[in-house]
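A single protein chain has been removed from this complex, and every other one stays in its place.
Chain IDs A, B and C follow the sequence of writing; residue 1 opens each chain.
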Amino acid sequence: MFPKDFLFGASMSGFQVEMGYAKGDLDPNTDWFVWVREPENLINSVVSGHLPEYGVGYWYNFPTIHKLASDFGMNVLRTNIEWSRIFPRPTYDVDVKVEQTESDITSVQIDERALRELDELADKEAVEHYREIFSDMRKKGLKVFVNLVHFTLPIWLHDPVAVHKRQETDKLGWASKRSIVEFAKFAAYVVWKFDDLVDMYSTFNEPNIVSQMGYVMSVSGFPPAVFDTEKFFATFVNQIVAHARAYDVMKTLTNKPVGLIYAASIYESTNSDAELEESVGQFMNFAFLDAINSGVLLFQTREDLAGRLDFLGLNYYTRTVIQRSAQELSFGLVNMNWSIVPGYGYSCQPGGFSRDGRPVSDFGWETYPEGLLKLLRMMNERYALPIYVTENGVADARDWLRPYHLVAHMYAVERAVEEGLNVKGYLHWSIVDNYEWAKGYHMRFGLAETNYQTKSYNPRPSMYIFREIVKELSTEKFRSYLSSPYQIWRQKG
Amino acid sequence: MFPKDFLFGASMSGFQVEMGYAKGDLDPNTDWFVWVREPENLINSVVSGHLPEYGVGYWYNFPTIHKLASDFGMNVLRTNIEWSRIFPRPTYDVDVKVEQTESDITSVQIDERALRELDELADKEAVEHYREIFSDMRKKGLKVFVNLVHFTLPIWLHDPVAVHKRQETDKLGWASKRSIVEFAKFAAYVVWKFDDLVDMYSTFNEPNIVSQMGYVMSVSGFPPAVFDTEKFFATFVNQIVAHARAYDVMKTLTNKPVGLIYAASIYESTNSDAELEESVGQFMNFAFLDAINSGVLLFQTREDLAGRLDFLGLNYYTRTVIQRSAQELSFGLVNMNWSIVPGYGYSCQPGGFSRDGRPVSDFGWETYPEGLLKLLRMMNERYALPIYVTENGVADARDWLRPYHLVAHMYAVERAVEEGLNVKGYLHWSIVDNYEWAKGYHMRFGLAETNYQTKSYNPRPSMYIFREIVKELSTEKFRSYLSSPYQIWRQKG
Amino acid sequence: MFPKDFLFGASMSGFQVEMGYAKGDLDPNTDWFVWVREPENLINSVVSGHLPEYGVGYWYNFPTIHKLASDFGMNVLRTNIEWSRIFPRPTYDVDVKVEQTESDITSVQIDERALRELDELADKEAVEHYREIFSDMRKKGLKVFVNLVHFTLPIWLHDPVAVHKRQETDKLGWASKRSIVEFAKFAAYVVWKFDDLVDMYSTFNEPNIVSQMGYVMSVSGFPPAVFDTEKFFATFVNQIVAHARAYDVMKTLTNKPVGLIYAASIYESTNSDAELEESVGQFMNFAFLDAINSGVLLFQTREDLAGRLDFLGLNYYTRTVIQRSAQELSFGLVNMNWSIVPGYGYSCQPGGFSRDGRPVSDFGWETYPEGLLKLLRMMNERYALPIYVTENGVADARDWLRPYHLVAHMYAVERAVEEGLNVKGYLHWSIVDNYEWAKGYHMRFGLAETNYQTKSYNPRPSMYIFREIVKELSTEKFRSYLSSPYQIWRQKG
Partner (left out) sequence: MFPKDFLFGASMSGFQVEMGYAKGDLDPNTDWFVWVREPENLINSVVSGHLPEYGVGYWYNFPTIHKLASDFGMNVLRTNIEWSRIFPRPTYDVDVKVEQTESDITSVQIDERALRELDELADKEAVEHYREIFSDMRKKGLKVFVNLVHFTLPIWLHDPVAVHKRQETDKLGWASKRSIVEFAKFAAYVVWKFDDLVDMYSTFNEPNIVSQMGYVMSVSGFPPAVFDTEKFFATFVNQIVAHARAYDVMKTLTNKPVGLIYAASIYESTNSDAELEESVGQFMNFAFLDAINSGVLLFQTREDLAGRLDFLGLNYYTRTVIQRSAQELSFGLVNMNWSIVPGYGYSCQPGGFSRDGRPVSDFGWETYPEGLLKLLRMMNERYALPIYVTENGVADARDWLRPYHLVAHMYAVERAVEEGLNVKGYLHWSIVDNYEWAKGYHMRFGLAETNYQTKSYNPRPSMYIFREIVKELSTEKFRSYLSSPYQIWRQKG
């Protein structure tokens, strides 16, 4: 049984759902907007060629989507406020008090005056529109979970094409320290403007993915797609500091919880190599979070970072199966002695079965629900924080796999709750099909199908299952999915 | 839109759902009970080896299943009364008035005395139990649709093993004319005993399949599995006459409608050979029904058969794709100049796609929803009768295909209604997984999944779709299924 | 290494290869000729509908095929003399001396007079034609391996349709004891007429398959396809006695070796159930051979049967995977407590992989080369006889699988030789594609492809491999096939 106050809902992001009519809802001021139409990316097929402006249309249709959420039993929705919409032009000139050591920014303070100056720079229409969105959520009985940055950055802060081409630019995104200060301004402003309508905040969605895909996996289609281990570390650290500084300014303005959303996975080796699993998992899952929770940043103690987390958001899709490499790769600071094993986790052929016999999504991701339970146990043990599953779902246009997938993962959460873990909510990715970054409209993650022509949203069978689980506060009714026809993991879990 | 009084429900049959606990619910007195445990069938894998007595358990669990029907929006259920349960021993000795010509039985009359004698032979506990079942249906708001024979015959009337082995026997089932008389007694007795609880009757379910599978397709696993074209014709004609005689006696006792349920298909040729489609379809779809509707039995006029149909029940699963044979096969009376083309209709490899790119069920049956609309148009044009779709569904353990299948077929029915055809109801096969004859428990046709261990019945996602369609009286909400991802047949239909 | 005198060749059978032009080469006088055009079989698709008279055309083209054999390194060919061609009419009236006990025929003696009477009944043209065939084999450097019965029987001896329909008939084939006497006559006559041209004889090809497919697996398409355990045992025993009586008369006329060809398999259980493997293997592999080798016929000692085997021919295609049944089936004399596990051995889906990951042929047969080595060890240990692999091959139209299959099985034989087993030859099934019984021309077993229109025979790549192995007397050159890409069985073998 889930408790009565458990949060059930879905997550979205601005860039992925807002645009749709390519008119008043257009936001051309993000790095991603530029990135998905860059010819180099198109000719190399690292982006889909789909245009985000012909998408879901949430900017105008939010009441319909909120009603859908409400009708199907949800009590929370997460989305983010697009920085570029609020501040389509730079905020550099707004003066704020910054303290820094030789190497880092240790404090940013934003006073009333600064907030007023920001207000002058802000797009008032956009502010008002987001207020309408959040008001409507509340009206429909949905808690409002606001995230600040979900991948996209204002184009005045990050020019991904210039960085990719290694051209001279000062628009370096998270690779530049000054982004930290601007982010603190944005964060403070959001709280100042929206706090009456918000239930909980997070600063970042998956900052680790931003670093990893942007600066290491340089053929993945993520901006700026440049292999640069220095920039990888810079963005990794700068996002940590940016979170802490934003947290500080936000908490001067609100008592509501401020958390962070992390992309976690379970690292399993093919030959039960516990040492390898430990060392890889340590970096991939804990290094970032340890910094903002315990103030340990890569072996260094940083009091200015510690204790900056009111809750932990976890996005979980599948495991990662790894093995030791024959040869160690050396990248400046880092040596890498492991690699990913194809045929498992994120590295499967779409649509079939993994090497373990588990069903694989349209994206090529393995269904591995026991990993979610494992993850919740692990995170609960390490961090004394309330945990929300902030993303979990499956790209499955035909809804073949989603009924099983949904039940199995919600069962994992239910079980975690029953074990006494401090898990407070489950937000599915996503309520409706939307723009899946480099894959565009090819990947369909919605509980409801989006018809992009008519802007209508049709519940898939899974959505009825979701409603039923929420109504019963239990997966009990659908547990037959757990034993057949794919996997009997209940015994093993 | 469906009209408000449209019947939405499901069909079952006694042998397929009643037994489950192998105790008080056991009925060992049918030909099929013997047939599925006959060693020759087992060693040749023409039957599954599954035992019907460990099945659904409807005999005791009917209230649960009726509640499920009611909860998910159904307003009618069809099942049959097992002849063998009511009369476990022969009824030959009950004297009734039979008139016959040289070749056929033209009248059977059953008076009160005969009914009382039958009553003495009847198993009163079984009678009472069926009354409880039907009463409960009514209590749950379900119309009671009672069928008389659904494949099984009492073992005292049909010894399928003896017939198969061509041993001397007088238990010939429908190959013997005296079965006609006994059936009339059974039919009369049922009306006499149950009429207060029944809304509509049918005499037979798929009599054409009984002849075809039993006496032609002799490796199909249907009793008595003997290739014998004379017996094929005898059973074909005797079931026609049996229907007419039963209809006559029933109508002396009730005003409720008496119909018949026919297994129909759409016959399409690979090269648009209209003449072939016409001639094959003529025999396969119309020969039986013409006899009891218009009194034309294979070129002969028979007034004693005409007008014996108050409504027509149609079971539709898929089409049949045919071609002319290189050589004509000669079977005594009949020459056969066509054959079935593999890769379409009933002749596909399970689980993949047909040669036309349509999804195929676990049974190897092609999804062909436009065939249902075509069939309804054709039948409506030929027979001025109310039509019920009395079976339609798909073997799909994982419910991958059923959401699409269900919506597409219900859309076909909705469209038929909108075209003004006299279609009155849609009964899905089936409400819960059950014993699929020669395939046993391998094929799962339920809107709800049957857990055979715990005797619990878990709604699959499709069942929520069914409920939604019934609620809205339209498939509108789910029409996105019709265009993707399989087929855009809406334009073509 | 194979020894220099090792026999390398191929096997054929008369019915499967002789006809092709449907004129002078036609032999309509066999049970199989009738069987494959019987309407009941056609409409049930238990036979292919292909006509054997449009086949390989060996009757006229034998020189081409013998040249092919010779060009590709073969030194032996096996075929059989069609009984029905030599004696198109009954030989009952030729008087011979028969001794019998109450239950069995213990001796048949055929003197010069009887042989002359047979000669008058024989079709002299057919005799002469077979002599030409064998002479040509010799001319091309091929040893002549003559088999007497390869499934087909003269229609005057076996009416499969009557038996199937359980009609009264005295044409019972091997179910009748008098077939034993007629077979002895045929055998004696063959030796008397052809001995100067023959190198080795066998009486029967796969008598166990004749019993099993004909009288138990009654939907398999083998005549007479009637489930009858008494006839099963009768044919089993009568073929044993027929072999012994034929052996006796043949040995009075020749010193050349007389053997028998048996369809063997390896019986493996899914759970290493040694007791089950032992008991099933005992009956399936040894019961028949024990009788004619050791004189032990189903627990009874029979001196008149013992020692009637000069060599043992083994046909091997794949293993049989078995399991204990939940329930024991009882068939009169026999109880059967096991069943075949689908997904292995003969019970796979065509064209993919078995549940063990081994490649599967067009026929649905698993590639299991280690079984051949296991079989040779087992048979060599039990019987102190020279062994020939008389059939082994794969249905593989595209020659995708055959290169691996051929090398792996010939490697098994080579290894058996190196272990000191008394293995003397390897005859591939087959040299050219031919008529595969119930499957007709669908299954292509040839090292060369038969073009049935032009009657030309094109070597497949495998045939070049075969030639190379024969030339080198070793599979060494091709052993890379053994480790990749399918199976590393060399280490395990």
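Criterion: a residue touches a chain if its C-beta (ideal position, glycine included) is under 8 Å from a C-beta of that chain, and two chains touch if they have at least 3 such contacts.
No experiment lies behind these values; they were computed from the predicted model shown.
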### Task
Could you list, sorted by label, every displayed chain in contact with the chain left out?
A, C
### Options C:K97, C:R113 or C:K477, residue touching the unrepresented chain
C:K477
## Note on the structure
It is residues of subunit A that touch the chain not shown, namely 39-40, 42-44, 46, 165-166, 216-220, 227, 329-331, 336
### Summary
Contacts from subunit C to the absent chain lie at residues 397-401, 403-404, 449, 451, 458-462, 464-465, 468, 477-480, 484-485
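We take it that only the chains that are shown with their structure count from here on.
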#### Entry: Chain-level touch network, classified as line, ring, star, complete or other
line
### Query
So which chain is the furthest away from subunit C, centre to centre on CA atoms?
A
### Task
With chain centres taken as the means of their Cα atoms, state the distance from subunit A to subunit B in Å.
53
### Message
Can you work out the whole-Å distance between the CA centroids of subunit B and subunit C?
### Response
46
### Query
What are the residues of subunit A that contact at least two other chains?
none
